[in-house]
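Let's turn to subunit A:
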Amino acid sequence: MDLASLIFWIIAVVLVAAALVVVGQRNIVHSALALVVVFAMASGIFLLLNAEFIAIVQILIYAGAVTILILFALMLTRIAGQRVTNPNARPLAMAVALVVSALVGLGIIFAATVSQFAQSAPAAQLLQGTVCSLPSNNVIAIGQLLYSPSCYSYVLPFEIATVVLLVAIVGAIVISREEE
Partner candidate 1 sequence: MIFAYDLTWILLLPTLGGVLAMVAPVRLSRWLALAFSAATLVLSLWIFLRIAVATGYHFGSVTDPKADPASIDVVQLPWIQFQLGSVAFRIDYYLGVDGLSLPLVILNALLTVLAVIGGWEKPRVKEYMALLLLLEAGVMGVFMALDLLLFFLFWEVELAPMFLLIGIWGSETEKHGMPGRIYSAWKFLLYTFFGSIFMLAGILLVYFQAGQNTASLPVLMQHLLPASTGVTLPLLGVTMGSQLLAFLLVFVAFAVKIPMFPLHTWLPDAHTDAPTEVSVILAGVLLKMGAYGLIRICLGLFPDGLQQFAPLLVVLAVINILYGAAICLVQKDMKRLVAYSSVSHMGVILLGVAAAAMAIHTSNPDVARFGTAALMGATVQMISHGLITSLLFFCVGVIYDRAHTREIEIFGGVAKRMPLWATLFTFAGLASLGLPGLAGFVAEYMVFTSSYRIWPVPTAIAVFTMILTAAYLLWMLKRVLFGPFNLRWNWLPDASWREAIPLVTLAAFIVLVGVYPGFLLDVIVPALHHLLPVATTALGR
Partner candidate 2 sequence: MGLTLTHFVVLGAVLFCIGLYGALTKRNAIAILMSIEIMLNAVNITLIAFSFFNHVKPYSNLLTGQIFAIFIITVAAAEAALALAMIIAIYRKRQTVDVGEIDMLKW
């Protein structure tokens, strides 16, 4: 087992465990804290996949901004005298949800491993292949892809995304504003 595999397995186990904590904790603040771990571990996975830029963005936005937002929201919506702050649905609904999510997950895994789709030649080559070398630092490439005014870039979607963000900010303010 090489170093990458070792790191992968450590991160993967922590990631799944943290995710389970997020879902399973009955105290929502604990869940939120576990969510930070999930975000951080995901960032590790991204590093492992040579996506340094996204890993940084992940830490900044998710582990930083989104978590803070969630914690603020938690604070603002606290209900006095409620001990179980992160309750579960009724057992029947939980069983159904379990079955459904298991089926979805197993379906994906089945598709990606043993199904005929995974056995077909190009897919098998892709799925079973080893790590290929990419330029170790691809931030510049991403920057070029996002901003270069050539025809092969994502300038326009990027600009739209900024508008989406602006709208989201304004919308959030409008929605959460207290009515006079």
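Everything that follows uses one rule, which is that contacts are C-beta pairs under 8 Å (C-beta built on N, C-alpha and C of every residue); 3 or more make two chains touch, one makes a residue touch a chain; residues count from 1.
Behind the choice of candidates: all candidates are chains of the complex that A comes from, given by their letters.
Just so it is clear, the structure is predicted and the values come from calculations on it, not from any experiment.
All listed chains 1 or 2 share the complex with subunit A, though the touching one is 2. Within the complex formed with candidate 2, the subunit A residues making contact are 2, 4-5, 8, 12, 15-16, 19-20, 22-23, 28, 31-32, 35, 38-39, 42, 45-46, 48-51, 53-54, 57-58, 61-62, 65-66, 69-70, 72-74, 76-77, 79, 85-89, 93-94, 96-98, 100-102, 104-105, 108-109, 112-113, 122, 125-132, 134, 138, 141-142, 145-146, 154, 157, 161, 164-165, 167-169, 171-173, 175-176, 178.
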